[in-house]
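What you see is the complex with one protein chain gone and the rest in place.
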Amino acid sequence: MAATQQELMTARLFFNAAFPVMQVVLDDDPKMHKKFKGVRAMVQIGAKNDGELVACHLIFNDGKVAVKEGTAENPDIIMTFSTVAKMNTMFRGGMALPAIKGIAKLGLLIKVFSLLMSLMLMMPVSRPKDPAKKALKVKMSLYMITRALSVYNKAGDPAMHDWVLRQPDRIYQFIVEPYEETNIACYLRVKAGNSKSGHGLYERRKPFVLFDFKSVDGAMKVLLKDVEFVEGVEKGYVETIGSPEYACQLNDFMSILQSMLT
Amino acid sequence: MIDSVRHIIIVDSRTLHLLLCAVGCKKTHFRDFLLWLCGFDPHHNITRLTFPRTAHVWILLKPYPQEFNKGGVIMSIAATEKQRLADLAKELRLNIVDVMTYSGGAHIGGSLSIAEILIMLYFRCLNIRPQEPDWEDRDRLILSKGHAAAGLIPALAMRGYFPLEQLKTFNHFGSPFAMHPDSRKVIGCDASTGSLGHGLPMAVGLGLGARTLKKSFKTVCIMGDGECCEGSVWEAAMALAHFKLTNVITVVDRNRLMIDGGTEEVMALEPFAEKWRSFGFEVLEVNGHDLDQLADAFDRAWSAHDRPVLILANTVKGRGVDFMEGNVKWHYASADSSLAQKARESIGRQEGGI
Partner (left out) sequence: MAAVTGTTWTCYDSSTMTSREIYGRTLAELGKTNDRIVGLSADLAKTTAIVHFADAFPDRFFNFGIAEQNMFGAAAGLAKAGLIPFASTMAIFACLRGGEQIRTDICYQNLPVKIIATHAGISFGHAGTTHHCTEDLAVMRSFANMTVIAPADGIETSKAVRACLDIEGPVYIRIGRGFEPPCYENENYDFIPGKAVEMHAGTDLTIICCGIAVLQSVQAAKTLLEQDGLSVRVLNMHTIKPIDKEAVLKAVQDTRRILTIEEHNVVGGLGDAVGSVIAESGKGCVFRKHGIQDEFSLIGYAEDLYAHYGLDANGIISHVRRMMGMEFEADENWEDD
């Protein structure tokens, strides 16, 4: 049966916001980095939807991964789910398996699966104890959410697009202190309908709203919703500098996206 | 029985007979039927009756056999009418919660506490024409506690001044709607308020103006109780009594809370009713959420003829939403979608009327 608007939007968000975060894993996790060194391959992941295929393909190139929407020519592995809903379920960590073509390339298949599983680190149930894993989780989550916000706008969600349309050039910046150690920062830039998510600190102007997480642990607590956002501010885990109304509006969108993706 | 009758112009004897029976009748349903036979439409102001086969008749009735506040009989409003108003009050409360979500924050407590008062005025008492907002002879309403615009503006929309849809722009850049009502931008709003203590003096001016121009419109001024700390309120009160401005009806939303705490902790107002009486007012103390009491009080106020009337409405700040009621925190707040939903559910569970 045909997928709903909501399911299609969720799929697009997974393709365009969650998958690109794999690059972070490849860069920061030494084991993953070794696994994919020298690997050159193309993997297509998709779902059947009323005769068409809703898909994206991952292009691996010696430790770098690119995500492109749409089907590929001659991919090494093709994963196809029977419905978009099942695909979304699997990405959320549920039980749903695709049909796999190219199962002969077992080595590659195992590596790709382990990379996909690593994205589970962003799930709310995942509570790593190791400080390096914690930092990785926070970094992945923040990168994903800023990407998701931008994709949500570009994909045309009416509420998000309307919000972006009404704003002049503004930067919503996230940072986890101490920045020299954590190296975790990302931003969302909006301007009259356009949006861009970026890594690091935006240099050209000061942020319109700055979400300043005081530590990796504090950031974890807020992202996992152990504390409500306003409580987090009171407890000193995070400080917002700038318009509280706009910070709240962005937070509301982030909650909506988090509930779609997790 | 009729207490006093004024302004009878022409009426045929059959209709008058029916009317007399209706007024004396304590059984509300039969009374409603008789009034209906006379051509009385419960959706219009009770002080104006139009007889179908005769010339227009204006009859002002004071059907109270005893002094209002001394445990007299309260003439309750027709059951169907009461249900209609109660439903409207509920609808207004839901709209207020919506405004809080559209605007990113609103003075929710003080808006919810006057829901019944606003409905009573806009849907029963005020002589207004939403299609003709600048009609010279309209009754005026000044929301001196301007921060309750989150209640006034949806009420105006519900009454037909502008579409309810427009509220979605609340607080947005260039919108006519914001935290305080702007009379130059909001259709149906009679005064730009927000700075407390300004409403009653303006009401004095309107009262004097009406008298000078020999017009019979009323001016209702709704104030907060904390607002009565402002000296200008008492300057206006003295003037109302001195000029015997019975065409001005003052209402105080006595919810007993202000920003920094309870009114009695911050700047004690008691003995409040006595203060107004000593300034020369007739004080009608009511439960601000009881539609019967409010209807009675407003009817009485409308027909005041020797002293200006103050309706001291005892209310609960945040009334309608269980976690907001009586809580000083909810003077001003924003809510995300999940909390707003909880608020709507609480309103849905409330009984109408009291």
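The first chain written gets the first letter, and so on, giving A and B; residue counts start at 1 in each chain.
We take it that a residue touches a chain if its C-beta (ideal position, glycine included) is under 8 Å from a C-beta of that chain, and two chains touch if they have at least 3 such contacts.
What you see is a predicted model, and the numbers here were worked out from it, not measured in a lab.
Asks: Just one of B:95, B:113 or B:193 touches the chain that is missing; which is it?
Replies: Of all options in B:95, B:113 or B:193, contact with the hidden chain holds for B:193.
Asks: In the full complex, which bits of chain B touch the chain not displayed? Write them out.
Replies: 103-105, 146, 171-180, 182, 185, 192-197, 226-227, 229-231, 258-260, 263, 266-267, 322-323, 329-336, 338-339, 342
Asks: Please output the residues of chain A touching the missing chain, sorted low to high.
Replies: Spelled out for chain A, the touching residues are 16, 20, 147, 150-151, 166, 168-169, 186, 194-199, 204-208, 210, 228-230, 233-234, 239-248, 251-252, 255.
In this text, only the chains that are shown with their structure count from here on.
Asks: I'd like to verify one number: the distance from the centre of chain A to the centre of chain B, where each centre is the average of its C-alpha atoms, in whole angstrom.
Replies: A distance of 52 Å separates the two centres.
Asks: Write out the stretch or stretches of chain A touching chain B in their complex.
Replies: It comes out as residues 166, 245, 248-249, 251-252, 255.
Asks: Over in the complex, which chain B residues touch chain A? Could you list them?
Replies: 104-105, 172-173, 334, 336-337
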